[in-house]
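Here it is: the structure, laid out below.
Left out: one protein chain. Kept in place: all the others.
Let's look at chain A:
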Amino acid sequence: MRPFVLNYVLPAESPAVTLPYTYDSALQLNVLPDGQPAIVDRDLILVTGTTTSTAGSKTHFDD
């Protein structure tokens, strides 16, 4: 028998976002191609959704 709550499962929305920044181990921060810290671009960070509560993160427990 299928657990009751699984009757309400939906396909997850696929973010399919390519992150436009890379980790800089000297700064210990992610940086944009021009070398600036990624967090200076507020709109970009919001669009990528990487700081957002996503509900039910199984790996990191950070809803």
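Quick note on the criterion: a contact is a pair of C-beta atoms (placed from the backbone, for glycine too) under 8 Å apart; a residue touches a chain by one contact, two chains touch by 3 or more; residues count from 1.
The working rule: contacts and distances are computed from a predicted model.
Student: There's a gap in the complex where one chain should be. From "Quinol oxidase subunit 1", "Manganese catalase family protein", "Molybdopterin synthase sulfur carrier subunit" or "ATP-grasp ribosomal peptide maturase, SAV_5884 family", what does UniProt name that chain?
Tutor: Protein name of the absent chain (UniProt record): "ATP-grasp ribosomal peptide maturase, SAV_5884 family".
Student: Name, in rising order, the residues on chain A that touch the hidden chain in the full complex.
Tutor: Answer for chain A: residues 1-14, 19, 21, 23, 25, 27-30, 37-39, 42, 45-46, 50-63 touch the chain left out.
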